[in-house]
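Removed: one protein chain of the complex. Kept in place: all other protein chains.
For chain A:
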Amino acid sequence: MQVKQYEQFNETSYQTKLDNGLTVTLLPKAGFHKTYAVFTTNYGSIDNTFVPAGETEMRRFPDGIAHFLEHKMFEKADHDAFQTFGKYGASANAFTSFTRTSYLFSATQHLRENLETLLDFVQDPYFTPATVEKEKGIIGQEIEMYNDDPSWRLYFGMIGNLYPNHPLQYDIAGTTESIAKITADDLYAAYRTFYHPENMTLFVVGKLDPDEVLDWVTANQAAKHFDAFQPIERKIPATVTDGHDIMPYRMIDMPVSRAKSIIGVKGLAPIEAGPAALKYRAGVNVLLELLFGDTSKNYLRLYDEGIIDDTFGYDFELQNGFNFVTFSGETNQPEKFDAAIIAVLENWSQAVEGQADLLAMVKKEMIGRCVFMANSLEAIANRYDQRLFGNTTLFDEPATIASLTLDDIKAIAQQLLTSQAISEYQIRPTSKH
């Protein structure tokens, strides 16, 4: 086991790779009552075209299959995994993102039984035509619910603008039409391709003894057979580096009380995985704070002018193979909102040049936020993404933030904030009758 001490935080992480390829990370938290475990595969909604394990040709699968598979994992021939977790007092859940599917539980007791339940249910697929059909009704309802959510529509509207020829544009759950085509055979093909231990990680944090937990997990995994890992071939369109595919503007009508607007900026340059990605994420977040954070002059000016209000927010999404920034808010004047945000982006140097003092303050704030997150088992576990950030954890972030210079921030802004990478999307209220 690799042991890493974080002295400033008084925390220690333990990491190892098992014989079958599974990477296991353990992080004990003194004084906590709960243990939180996340079992993740590097397989998400954008992986809809791949060479299935044991085959040689690329195949296109229905949109929403990764999420559908996540739902179906819980159901077995004679029981439901939720019931097994229930028997041991755990609360369990799962979620699918663009690039990952995670299964998790949290429990204050029966840690061994719950860990074995987690590993066993995810590593024991059971799909039949009948159970697959039944799930279509449930997921159909989930899709309908998201269709009524204006914030969700706004966000995916923007992704559609930025990535018109990329599977990112499809809703993570797919559509009612696409999931209708999913079969049990499709689920098995996806399962065999992406659920090999070599493509998975287990992160356990909270009340735990690392040696004991590692023994349990090792014994559990050693008792199972896995075929040799076949490197995964996925077809993901490359980012168009001059941004000519980006749709600059779209809008829709919805029954909302106020208009909503979102501005997107697509990262056109590839980001190298590992510590460089961690530094890039921290750098972009610092840049956004300097431009639009509540400590910035822009924020106060736009707030006092009534262009933005408390609904304003921004977000940087960095995942394997793509990254983009979004700025969104409710507004009575979407054109004015968009113009004001874009003006700040195009004149970024005014908010960055010579702002060493503000940079120091923003870094202080971001380092403090890492201390906040250290209280949350969920934050510690969910920030871990081996494929993107290597084996770094939350506790590596303060040093990364501290290392950022104004020149680093300027270099990022120069590269990221180019006019051809910017796009607008709006939701206008349907006129009342």
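One rule holds in what follows: contacts are C-beta pairs under 8 Å (C-beta built on N, C-alpha and C of every residue); 3 or more make two chains touch, one makes a residue touch a chain; residues count from 1.
Please note the rule applied: contacts and distances are computed from a predicted model.
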What does the UniProt entry say the missing chain is called, choosing from "EF-P 5-aminopentanol modification-associated protein YfmF", "Protocatechuate 3,4-dioxygenase, alpha subunit", "Sarcosine oxidase subunit delta" or "ABC transporter permease"? "EF-P 5-aminopentanol modification-associated protein YfmF"
Identified contact with the non-displayed chain, of A:D124, A:D309, A:E335 or A:E353: A:D309
Tell me which residue among A:G44, A:P62 or A:G293 touches the hidden chain in the full complex. A:G293
Where the unshown chain meets chain A, residue by residue: 8-10, 30-34, 80, 82-83, 86-92, 106-109, 134, 137-138, 141-142, 144-145, 147-148, 150, 206, 255-258, 293-297, 299-300, 303-304, 306, 309-311, 330, 361-362, 364-369, 371-372, 374-375, 377, 430
